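Note that one protein chain of the assembly has been removed; the remaining protein chains are unaltered in position.
Letters A and B mark the chains in the order given here, with residues in each chain numbered from 1 onward.
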Amino acid sequence: MPDTYDVAVVGAGPAGLAAAVESAAAGLGVVLIDAAGQPGGQYWRHYDENHARPDDRRGHHGWSTFTRLRERLDALTATGRIRYLPGHQVWLVTRDENGAFTLQLTPTTSTRVDGAEEAGLSRAETARALILCPGGYDRQLPIPGWDLPGVMAAGGAQALLKGHRTLAGRRAVVAGTGPFLLPVATGLARAGASLAAVVEANGTLGWLRDPVGAMSVPGKGVEALQYAALMARHRIPYRRGTVIREILGEGRVEAVRIARVDRVDGRLAGPEEEIAADLVALGWGFTPSLELPLMLGAETRRDVDGSLVVVVDDLQRSSVDGVYVAGEATGVGGAALAVAEGRLSAVALGVALRRTPESSRRAVVAVIGRLSREIRRGRRFAAAMHRAYPVPVAWTRWLSDSTLVCRCEEVSYGDLVRAHRDLGAEDPRTLKMLARPGMGWCQGRVCGFATAEISACLSRRETTAEDLRPLSTRSLAVPVTLGELAALADDLPGN
Amino acid sequence: MTADLVVVGAGVVGAAGAYFASLAGLRVVVVERGALAGGTSSAGEGNLLVSDKEAGPELDLALYSQRIWREDLGEHAGLWEFESKGGLVVAASEHGLASLRELTVHQRRYGVEVRDVARAELRDYEPHLSDGLAGAAFYPQDAQVQPMLVVAHLLRLAREAGALVRTRTEVVGFLRDGDRVTGVRTTGGDIPAGAVLNATGTWAGGVADLAGVHVPVLPRRGFILVTEPMPSRTIRHKVYAAEYVGDVASSDAALQTSPVVEGTGSGTILIGSSRERVGFDRTVSGKAIGTLAAKAIALFPMLREVRAMRTYLGFRPYCPDHLPVIGPDPRAPGLWHACGHEGAGIGLSAGTGKLIAQALAGDGPDLDLTPFAPDRFPEPEEALR
């Protein structure tokens, strides 16, 4: 039986790093588990530190925040206050009769190929409380041709640059919606790609739709102006109110066909235009990773941006006793907000476990107050962004019968329509059972949002949290070998 | 709206009943509280097995159902991926093999086709089987279907024959005329009917209660593991260890796991399933899925490095004597039951639906329903006051 930690923090992105160091600072015994090989999550993704170069930091924002968190993590790890387990994925979380959580772990990459020491690997950890900071990934809408090689998630194209110094193409189109398209485009341009266009589905520089919300985080305005300047410097065409109609190519991307979207009814309006490209980077906001909170039964809701997120109270507590959630999983809102939420969850947990000495109670209350205000501002800003860059309401009308929705199981929009119309699949779960979207390797991570929206649209109703849940729930958070599963039977007592 | 028959529950049993009754010319309304196939019919596997049944009424029903699947429903087999791949029951020890041979002697007598498979022939059947197994029995009749497609298509065909299907409508009571059941009360209004079929699977006891009759159906939980897609014919038949038959018939509440391992059309391998009585507990049991994996690896060592993509669970509807409840309820005339098919409801659904339709139409059913009579159970003891 391994030691039981006070808290297991899952994820070492902005939220998880902050949560881990703050928990340890509050005197808690911490195990920090992260799938990635080094800390930083998506936002502070950087090249392998064993082979670092000074310019690896270029284009990184808030790097000093990362450096500070990183130094604290190293110090706390060195003194044994934090046990840091990079390269480990949590695949199952269960709870025993005393309320302690057991997290089953599997190495992110096979030890059979990367030569990693079997000895340094942990198979399971237990903890009295959890702070889940699993972040998220690019949200996708199916587009004809989106499975051609050379089409990538916007964040993926960026991850190749930031994490692997690799430019995914020479002539790029970045498309979808939201402010995140800008750092991706400027990052690619700075690395030497020619940017054929940024194709933004929404119209205005939409902060104007909620100026008060947009102004609630002043630093963000500055960041936006910087990107605008970079876009101008690299002469990147910014096509607003425009979407990719189709991605063209034989065996790989050769061009995209774009069209304007009618502002009122969201229909595509001609004339179409063809743009040559060998890289298409797509992003429609982000989808939070909810498999761990859902596995534990945490309550979820549909957020302003249409994503399923975990319901938390003003101390980052989920509906499940002892489970705190911070970062993108509580609502997509960016790294600064994630850091604040991570901190708050740790401080709150410290208080809950009575590890805060009487003498520092006042200080802690003040910290909680300050963080809560910061989080409220961050949420207002995020909501303003989501309202400015919504997924266009009429997007399902852009689909044709043959458009692939599920890339893994190769399920087309037509397959979904037929399962709905002929077989009576009225909800996403039934669609999944009858037509198989979300049944393949990724278990619905990529097509889940789209399938839920398509299902609701076919039944002529609004998408609800109920629609999103079945495709966000995963019984195993990541695939594991049957050998690892079999080992579980030996580890556990009785039934 | 008046129906000849209201079918409560759009699982595989309800769908089969609705289909055959519609074909027989009855006006059928199906009422389902959730989505079609939203109950146990989407939470199990699709094995149509004769191999796991000992001689008796369940085997008779299984053999009868085999005929219905292949004859009456044969023209639609492709719609639900019917595959007559056969089952291979393997014995690990000489002792186990001896009992298996004994079982097959009885089964043959009752019409089951069985081939004895010697140790040396095992690899011809399944190239990846473990070394050191003693022998096996091959059951060519064992087949499989995709259960959700069965439900959806049977209901579609029933609709084409005039049936109405009302999902998201829950039956909350019965219309009565004295003892007689004359229809259902639902969350979407009353539906008068000549007869009502309780096909609510694991929840059938509760629905029977609404009519004031006792039908003891209880949940028996099972987990299934689904692997990553594998090359086709990695595993060619339904393969399971001989101990499985004992587990199926057991009344023990404790966890039993003797998995059936089988490939599917989508490339995944299904490993299922455990059996334990823990009420309606939906939390994933590491012990159950771990034991399933271990036993599957014992049969097929190559599975050790194969990844599981997901696991799911369901609650088999079982009765204390492990037989389903099929037929009219003399305690509440007009009320019929087709429920409690435990771990074999997919396979038995075809025969059950056909027999119900025959009995409703007043024709003598092809099979004697007496062993499945709804009033065969003792009344529950009066609660102490």
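To be clear about the criterion, a residue touches a chain if its C-beta (ideal position, glycine included) is under 8 Å from a C-beta of that chain, and two chains touch if they have at least 3 such contacts.
Note that in this section contacts and distances are computed from a predicted model.
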Can you work out the missing subunit's protein name as recorded in UniProt? Choose among "L-aspartate oxidase", "NusG domain-containing protein", "Proline dehydrogenase" or "NitT/TauT family transport system permease protein".
"Proline dehydrogenase"
For the unseen chain, which displayed partners does it touch in the full complex?
A, B
For the chain left out of this view, which of B:M230, B:V278, B:A298 or B:A361 touches it?
B:M230
Specify the residue from the set A:T108, A:S194 or A:Q226 that touches the hidden chain.
A:T108
In the whole complex, not just what's shown, which of A:G11, A:P39 or A:G150 touches the removed chain?
A:G150
Touching the absent chain when the full complex is considered, from B:P216, B:G267, B:P301 or B:P371:
B:G267
Contacting the left-out chain in the complete assembly, out of B:A43, B:L255 or B:V284
B:A43
Tell me which of A:A277, A:M439 or A:L476 is the one touching the absent chain.
A:M439
Listed in rising order, the subunit B residues that touch the chain left out are 42-43, 45-46, 81, 146-148, 224, 226, 228-232, 264-268, 270, 307, 312
Chain not shown, touching residues in subunit A:
35, 37, 42, 47-48, 50-51, 108-110, 112-115, 137-138, 147-153, 155-160, 163-168, 251-252, 407-410, 433, 436, 439-442, 445-446
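The rule is simple: only the chains that are shown with their structure count from here on.
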When centres are defined as mean Cα positions, the distance from subunit A to subunit B in whole Å is 40
As the complex stands, subunit B meets subunit A at residues 35-38, 42, 148-149, 152-153, 155-156, 165, 167-168, 225, 227-229, 254-255, 266, 271, 276, 278, 283-294, 296-297, 303-312
Footprint of subunit B on subunit A - complex, ascending
92, 94-95, 104, 295, 409, 419, 422-427, 429-430, 433-434, 436, 439-441, 443, 474-476, 479-483, 485-492, 494-495
